[in-house]
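Quick one: the structure is below, and I'll ask about it shortly.
For this view, one protein chain was removed and the others were kept in their places.
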Amino acid sequence: MNGSEQLLKRLPNDIGGLDAGPVERVDHELEPWEKRCHALADVLDFHKIINTEEKRRGVEALGAEMIGRLSYYERWIAAFANILFQKGILTPGDLARKMDEVEARYAADEAATTTEALHR
Amino acid sequence: MQGGANRSESLGAGIVLAAGEAPVFGPGDRVRILTRSPVGHYRVPTYLRGKTGVVEAAIEPAGVDNEEEAYGRNAGMKRHYYRIAVPMTEIWPDYAGSHRDGLHIEIFETWLERI
Partner (left out) sequence: MPQLPDAHDHGHDHPHAEISQTGRPSYYEIMETAVRELLIEKRLIGPEEIRRQIEVLDSRTPALGAKVVARAWVDPEFRARLLADGRGACEELGISFYDDTGLIVLENTDKVHNLIVCTLCSCYPRPVLGLPPDWYKLKPYRARAVSEPRAVLAEFGTIIPDDVEIRVSDSTAMVRFLVLPKRPEGTEDFSEEQLADLVTRDAMIGVAPVSIETGRTSR
């Protein structure tokens, strides 16, 4: 008996009333990808491909460690990937291949920009 | 969407309401938030389980259970959410603020019992 059932009974986001430090008035301007991620959430909800409540559950399901280490929108996109896999809309293979393609595209763009800069 | 009055007052003769159509609770009703411990997604924070409060209003229209919706079940019987007023001193035994302070929250019908 190690009290681990508390992890199941109290979700990691259920923090009302817990002890915490002072409110630090932090804010940041969204990165473009974060804004796209927020827009994606809205569009997925409009289509009911992933509704807002499913997104919330999906973030909770990441578990306390991921929740602690991923930023707000990183949690969203990770949750979307998982839910899309569960629903059979995407496969992990699809996503991995596309991510490689996207990454290669960025690298190629970067190389082209560097080459261009050298030739000025 | 707004706090609704008791709609059954304006029903025509012979009209039978579907299950879940009329709010079960009305403004002023004393209710207790259940002490369930669901495994999986929930939308009633732990800090309020078992607390008693007063219904401020039934939220119209009735809605899908958001705890079911989280698993992709968007359909099914709709019921009402209720705006519940709970005194802070009811929630926190050592509440440091004014005894007047309160908390308001929307709770789905299946999480409430009349007391």
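Chains: A and B, in written order; residue numbering restarts at 1 for each.
In the analysis below, a residue touches a chain if its C-beta (ideal position, glycine included) is under 8 Å from a C-beta of that chain, and two chains touch if they have at least 3 such contacts.
Small disclaimer: the values here were computed from a predicted structure and weren't measured.
Enquirer: Take the complete complex as the reference. Which residues in chain A touch the chain that isn't displayed?
Expert: Chain A touches the missing chain through residues 6, 10, 12-28, 30-31, 33, 35-40, 42-47, 49, 52, 56, 59, 64-65, 67-74, 77-78, 80-81, 84, 89-90, 94-95, 98-99, 101-103, 106, 110.
Enquirer: Which parts of chain B face the unshown chain closely enough to count as touching?
Expert: Interface residues of chain B facing the absent chain: 1-3, 43-45, 47, 59, 63, 66, 81, 83, 88, 91-92, 95-98, 100-108.
The rule is short, and it goes like this: only the chains that are shown with their structure count from here on.
Enquirer: Mind listing the chain B positions that touch chain A in their complex?
Expert: 37, 39-42, 45-48, 66-67, 69-72, 74, 91-92
Enquirer: Hey, which residues of chain A end up touching chain B in the complex?
Expert: 8-11, 14, 16-17, 48, 51, 53-54, 56-57, 60, 87
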